[in-house]
Structures are given as C-alpha cells and as structure tokens.
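In this view, the complex is presented without one of its protein chains, the others remaining in place.
Chain IDs A, B and C follow the sequence of writing; residue 1 opens each chain.
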C-alpha cells in the first residue's frame, strides 16, 4: 500500500494523498475515537488566530441538496491554547501524518502576526506547513474580504512569507471571477503551494419563518454539491501553473471524487464535510484509492494531472457491449 | 388563484411568478405536449444570436450530485429562423404568458446588433422584454468573458440599451467576486432589471478515461446543488439595490425553493434544469405556491423580500412540542 | 459498540405510535451499550437526501433491540419513517454526555412533545438500579392523541404519569410547567427534563426559584457532526466564559443553571 499511495506535494512528502480539511477535523485528535490519525497523509487544523474566537451566533449550519451551509465564523481556541493543549497530544498520535496549521487574521497585518507566532513556536508545534486561510466567507473582517481582492491577498501572503520559512499553502476562494490570478499571486509571493477550494457563498431561507436559516444570513456551501466547482478550478490552476503544488478540496465523499481531483492536477486532496456524515470517510477513501491503484496497477503519482494529458485517455468506455 | 399569484417585475405584469428559464424551454413551444404555455407567468427563449450556432461537441451534459453540467455552447437557430418559424407559433399559444427573448453575441458590438434586430422585428415577434445573456460559461468569446469583466459588461449592456426601448433584464453570472457591482452597473446603464444566476463553472472527470467528461472540458453547473448560491446573490442584490427588479434563478425544483427566492427579494423566478427531470416542474411549482398562499392567506406580492424585513419573522418554529 | 462507533445496521422495525410519531428499531449488535441521554447521529449510507446525519436520543434499549422515538418534522425524520425494513442506516454513537443517575427517593421527569423520547430508557434503568425510588413523569402535548398510545404500552415504567394538553382534551389543561407545584419544594427530588426551548426556559426559572439543585435538561441544537468538530451546536454559557459550549460534547444533558437562556 505504502508505495502506490505515496505522493509529494511541493515540500511535503506524503504517505498517501488523503488529508483532512480545516474546520472539519478539529485540531487533529477528534477522530481518534474512530481511527488512528497516523493513517492519514496529513491533516489541517481548524483555522487559528492569535487570540481565541467565539464565532457566530446559532444556527450555524443548514442542510442543502447534497451539501451544507455553515457560518461557524472561525471559532477557535487561539494560538496559545493550541500550542499548550493540542499540539503535544496530536504530535504523540500522528506518526508520519503531516500536520498543517491553518491560520488567519482580521487584516493582512494579523496574518503576519500569527505567522510570526507559528515561526516562534515551530520547534514546539512541529508542524510541517502553514495553510493561509484568506477565503472564509463567514467573517466580517478578513476571510473573503482579503481572499477575493488581489491587493489585500498579496499583502497577507507577503506578510506570512516574511514571517516564516515553513512551507506555505494559500487556501483559495472560489468566489472570484478567476482563481488563477490568485494562485499566480500566491506563487509570486513565494508560497509553496495552494489549497482549493474553500466554500462558496450560499444562503437558505426558512420559508415559514420568512428569514434566513443561519444566524448570520449567508454562509459557506460545502459538500458533494460543490465537487464540480473545485475540480474545475484545480484543473484551471494546474493548466495555468503546471509546477505549482495543489491540495484539492471540495465535496470529496468517495475515492472516485478524490481521483477526479488528482487527475485534475492536485497532488493530494483534503476531505471536509464528508467526515461529518461518515466519520470513516477518510479511511474509506484511502482504501478505495488503494484498491483502484492495485487493480489498475498504477501509483497515485502517475495519475496526478492525467486529465491534462490528451492521448493518455484510456479506451473509450463501451457502455453497451 | 389569479389574484394571489399575480406579481410585477419592473415593467412586467405577470399573472404568476413562475417563468421558464433560458436554454431549458426551447423557444416556448416545446412543452406544449405536456401542458399549455399560457399557464406560465412567462418564459425566456433559448439564447439567440443573429446567426445560427451549432454549439459545442458532445458530450454536452453530465450528472453531478444534485445537479448537472452542460456545455451546450449556445446552440440556437439564429434570429431569422426564430422570427419566421417560432415566434408566430408561440404567440398563438402563449395567452397572457410573457415572452422574454434572450440574446447574446460574441462581443459587445454583437450584443448591440442582435438588440437592433429585436427592435426592428418587435411588432412581429411581440416579445415583452429582452434578457441579455452575458453569463454563459460555455463559449470561447462572449459569455462570462463579458459578464465577469465590468468594462465589457457595461459596454454590452449600453449597446443593447441604445438599440431597443424594450424592457431589458441583464442575466448575471455568479462566477464573480461580487454580483452587486454588476447589478448596479446594469441599473446604471438603464436596464429595467436583472436575472440571476446563470450557471457556475464546473468540471467532471471520467476517472476511467482519465479525461474530462464534457467535450469542452468544463461546463456550467445547474440544478438543486446551486440553489443556495442563487438565493445568496438575490438576497445581496436586493439588499444593495432594493428598487431593482429581480428574476431569481438557480436550482428551483419545488415551490418551497421558489418561495426562498421570492423572500430573498426576487419578484418572480425562473425554473431551469428541474424541467428536464420533471417536465411538470413549472405547473407543480405554481400549484404549490397557490396552495401555500391560500393556506397562509397571503399574496405573492406580500412575501417578496420578506426575508429582509427583520421583525416580520413569523413565530420561531417549535420543532418539539 | 464503543463510544463513537460507526455502524451501518439494517432497520428492523418502524412502529407508528400516533400520527407523526414512531419508533425506529434495530437489533443491538454484540457489545452494544449506551446510557439514557446518549444520542446517535443517524444518516443514510447512500449518497442521497438527507445529506447530513440527524441527532436522535436513545429512546429505549430492551432485550436485544434498541430504538429511537421520533417525531416526523422535516426532511429526514419524515424520510426515516418511509424506509422499508432492512434498509441500511448509518449510526454514529453513542455520543454526548448521558444523564447522571443520582440516588434519590424521587425522580421527576418533565417532557414536552417529543421530549418524552429519552425517558423510557431512563426510567427503565432507574427502576433497575434504584428499585425503591419513585419515578414520576409529567408531560405536555399539543393535543390529546400524541402520546397516549405510548403510555398504554410503557406507562408501567412510571409510578406517576400526569398529562397536560394545551386544550385540556386529555389530562389537565395547560402547560406541564404549571403542574409541578406540589413537587417543587421536595429536596429529595432529582429533576430531568426535555422539550421545546420555551418550555425548558420556563421550567429552568421555576426550578431555580424553588431552589432545586439536582436538575438535568437534555437540550437540542442543530448539529452537523455530533462529535465536536464542526462547532455547529453551540449553547450560550451563563458564565459567558467561554461564551459557548458545544452541546454534542458538553451535553446534550446540561445543568440549566449553566445555560444563558
């Protein structure tokens, strides 16, 4: 299993291409009751700010067709508590699984501050990379306000880069006319790679109450509904910037979904919402990928970006016959 | 029924708030085998160009979770054939149902040209309004290339406005960082209203063939999956521009979905993909809205924008008890 | 089934109790164990509607079966009702913190609507561990017929059953909160309640005024995961520090005096 599933995403050597996405995996130890963290290629922590945050008022989630809306609002324990209470425990559990700390701030300067804290504590925290969340739709300041405006975006990434030498993955929003310029900007500013996509803007209205369901009005749409959106943008970013490492995210529920992202050009994927519904989603996807690789006699590395290679297409499916 | 369902969308007096969306209703006569056209509040034709278009290579559709991708590419019979073969027949069928002709071109100038043709033939065609499609994701030129760039967008709308005095609805793309500036621009340029949303970018990869499913690679995502995205943007546009008439579109399958759009601020809605799966979707939605209005003793006009009126919220739902 | 196990089990029985209320029953697999007040997330292992899991309190564990008492309110709870026997359902759990079962001479349970769900199992367990204790149930319903059939079947689990209906058509008229006066001063009573938010808020005030200290409420909030990762299920903290707690981890059973109602 190890060999066929191994993959490399920029500076990250991963035992396998399945990571758990930010905000859907706590700080790394929440799924221990279901399966060992060390199974994963890696995981991304809930977004951390320097100071703890309470997040938004309830209701914070709603179900949609093949998806969900959330307006959590980046509730998190804050950097200090993470370093003190979470990191040591998680490091004891994770084995070869890569730890990526996801960080954010309310303004570009705060991105620099949190990155400086990560750098300062890097020997304690022992994380393998930093994911920069400039794409949360659920916060008044920061979030998509930064991630959808190239000037602020550049500023935030630059400050993170200046503050740390850890590998940086910038997490991109699909709520833009074109994701490619943001990916390019991240690369320009020295990021090692990009993670895409974060949630789409969405709203649900309770027609009996005649009001939005979520406490904040709108929220972020995730789950199978957005799978094609994420695959599209991964494909586009890969086509424009073939050398830029990509972590593919959005709606992955099955191993076939994960394969779509890999073939679109992601070196590895992150599984989010699916883990809420099926806590075994990550190991199930891993097992499916392994079976597929074995039966096709290929390694994961071989299929990364395969959908770009015209002519490589493996026989037309003969649905009849 | 007539009274409670009647609504006004800018200059359009509608017998009811249910319209059929462009590209999912042919030129108006395709559903006659199922139910009479005159039932509808109105309908929007397939996008028309001056000259006929063949559209994109197959496959042109793919199924996704609670949605579909299409890459039709604005295949249409062209303006002349529409005027000659379609309009007279449809006019004989439509009764009070409003006819909106949807038009596009490959460049802003061509938007002016087709609008001039509509204006010239308006007495023959007898349409009630023009919908300007600057938001198709499936064409190399025009489409989202115009609809997602404010300069070209303004240019196209201005040319249409200069060419015709018919009411104009500009159909907006969700594939932008913020839809509001585009709505504002449309209003500035003298459009009577906006239609939103068109499809989202999306891609599906056939993991056995290791290639995109659609002939064009990416396509447009529609269906229930995108409902929350459309509701979000209608809500945002209504909040920013409370006087601007809105036709709400995206993922409407049930009368409750339609109500969400109306409460978010649309005066009427357009039903698209749902009609493929259930050809009776429009009359079913109409009947459901009528029942709801009757049981709540309200008229459709009363609930338009209701989700914006804090305090109007009708009792908290007591799920237990 | 250890805390937090993920099991896909075939549905064994759907039993209608009254219009809109039903039992959803399963065979308990080897090692199945859970306590009154625990909940499970139920979802479809197929990729269809409903998408997210739904939290349901354990309703009863009896012999080789366990079940949930469900009220069909929306998409998922109506959908479970229609499933043919044998349909696979994913169950994640048991989750959350169950009811503590202090030794008391009187155990008073107060339920509103489907808030009755956790009390059959609670009563069954208390009967077994505290055979001398008195178990009282007071519950409120919108109208007469909702829970009456349940009481016929399982009423003997309780020493006292008092009913309240909005319209007085069965039992006393009024809300269940109004009907507690004689018990409120009892220093030996343990209190357990589950029901609509408004009822619980009113009850919390009454109990507080009466000086009751041994009080446990089972609350509800929308949940996406049920095991502490999504941060959906917040309950505002009376103390304000932290501002919120997570119902799926700190609850669903909470001391109402810790909640900012």
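As a convention for this text, a contact is a pair of C-beta atoms (placed from the backbone, for glycine too) under 8 Å apart; a residue touches a chain by one contact, two chains touch by 3 or more.
Since the structure is predicted, the reported quantities are computational estimates derived from the model, not experimental observations.
Visitor: Going by the contact rule already stated, which one of B:66, B:115, B:160 or B:307 would touch the omitted chain in the full complex?
Guide: Only one listed residue reaches the unshown chain, and that is B:66.
Visitor: One chain is left out of this view; which of B:224, B:245, B:265 or B:305 touches it in the full complex?
Guide: Of these options, the touching residue for the absent chain is B:224.
Visitor: Considering the complete complex, identify which of A:65, A:164, A:216 or A:260 is in touch with the unshown chain.
Guide: Missing-chain contact among the listed residues: A:65.
Visitor: Touching residues of chain B against the unshown chain: what are they?
Guide: Residues touching the hidden chain, for chain B, are 23-26, 30-31, 33-34, 46, 52, 54-55, 58-68, 70, 72, 75, 223-224, 253-254, 273, 275-280.
We adopt the following convention: only the chains that are shown with their structure count from here on.
Visitor: Roughly how far is chain A from chain B, centre to centre by C-alpha average, rounded to an integer in Å?
Guide: That gives a centre separation of 33 Å.
Visitor: As a quick test, compute the distance in whole Å between the mean CA positions of chain B and chain C.
Guide: Between these chains, centre-to-centre, one finds 46 Å.
Visitor: Going by the contact rule already set, what residues in chain B reach two or more other chains?
Guide: As it turns out, chain B has residues touching two or more other chains at 65, 316.
Visitor: Among the residues of chain C, which ones contact at least 2 other chains?
Guide: In chain C, residues 47 touch at least two other chains, as defined above.
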